[in-house]
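Missing here: one protein chain of the complex. Every other protein chain is in place.
Let's look at chain A:
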Amino acid sequence: MMKGFFKAKPKTPTELVRHTRDLLIFADRSAAPDIKDAKRDEKMVELSKLIRDLKHILYGDSDSKPVSETCAQLTQEFFREDTLRLLIICLPKLNFETRKHATQIVANLQGQRLQSRLIACEYLEKNIDLMDILIAGYENNDLALHYGAMLRECIRHQSVAKYILDSDHMKKFFEFIQLPNFDIASDAAATFKELLTRHKSTVAEFLSKNDDWFFADYNSKLLVSTNYITRRQAVKLLGDILLDRSNSSVMIRYVSSRDNLRILMNLLRESSKSIQIEAFHVFKLFAANQNKPQDIVGILVANRTKLVRLIADINPEREDEQFDSDKTQVIREIAALELNQ
């Protein structure tokens, strides 16, 4: 390198990342600022500025678009050592604005490629415990939205999503998405949905391995929740999951359970039209199942009149031919049911 010739030149991305790393190590070690410490403050201001600069390299700014070569250098240096980890664990020590920049950097790095390799994915596979830190963020009001946004980017990598699906963290999401703070609850719900829909084969594998506890919790904690938004999101997501071709065997098992049917029938009776409509999309699978167990047939026949009337009354706000034809078919199916003694 001919560094000497270019003293006036702005720092290279590599140098910027190194300098950031040094300051992050400092921030990580230094205690909380109980007393005014001018020297520490100075370093933290410098760190904030560096993080901001890094973000501008990755995203460009009002005058310039990002340069892929520069981004590549930055990415390479970031993952050469443990800068990503430092940035994540030091987040609580950064100020409000800098936290947002840091979040955007972490998010952006997930998609950067070096010789077509997703370098962030390789790094996270070796440092998968970082996901534990990010998920725990949902329990901290100050960090939840930042860690949540990072997390959603990280689970774009299939192996990372698989790690979380296979972990005990999945159970915690049932609590997170019902937190009273809407910002955080809805963020957790978005992540939960992403985990259960993004990587088809991984999701199918997770569901078939875990469908006993998963759907039991899903029913008891989400579908019968007292919280309207939880019920509505849950029944919508359930429909998305069950209607996905790759989950067909899970779906068949789901619609063969009378407990599940009961819950869906109750959702059909909700006063919320939106919930009724989403519930119908799941309910129709019970009716359409060509190998209905006898107890399912029994429930449907016993409630036939009520169900037909209820379903006939469900009408989406906008005209929807598909919905109408589904309705007709479900009603026909239920009407034709006979009990085999």
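Note that in this section a residue touches a chain if its C-beta (ideal position, glycine included) is under 8 Å from a C-beta of that chain, and two chains touch if they have at least 3 such contacts; residues count from 1.
Going forward, contacts and distances are computed from a predicted model.
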| item | value |
| --- | --- |
| Per UniProt record, name of the chain withheld from view ["glutathione transferase", "Integrator complex subunit 10", "Beta and beta-prime subunits of DNA dependent RNA-polymerase" or "Protein kinase superfamily protein"] | "Protein kinase superfamily protein" |
| Residue, one of A:Glu15, A:Asp183 or A:Asp295, that touches the chain absent here | A:Asp183 |
| Among A:Gln104, A:Asn219 or A:Asn260, residue touching the chain not depicted | A:Gln104 |
| Contacting the left-out chain in the complete assembly, out of A:Val45, A:Ala216 or A:Ala335 | A:Val45 |
| Residues belonging to chain A that touch the chain removed from view | 41, 45, 48, 59, 62, 94-100, 104, 107-108, 111, 141-142, 145, 152-153, 156, 180-183, 186-187, 189-190, 193, 227-229, 232-233, 236, 272-274, 278 |
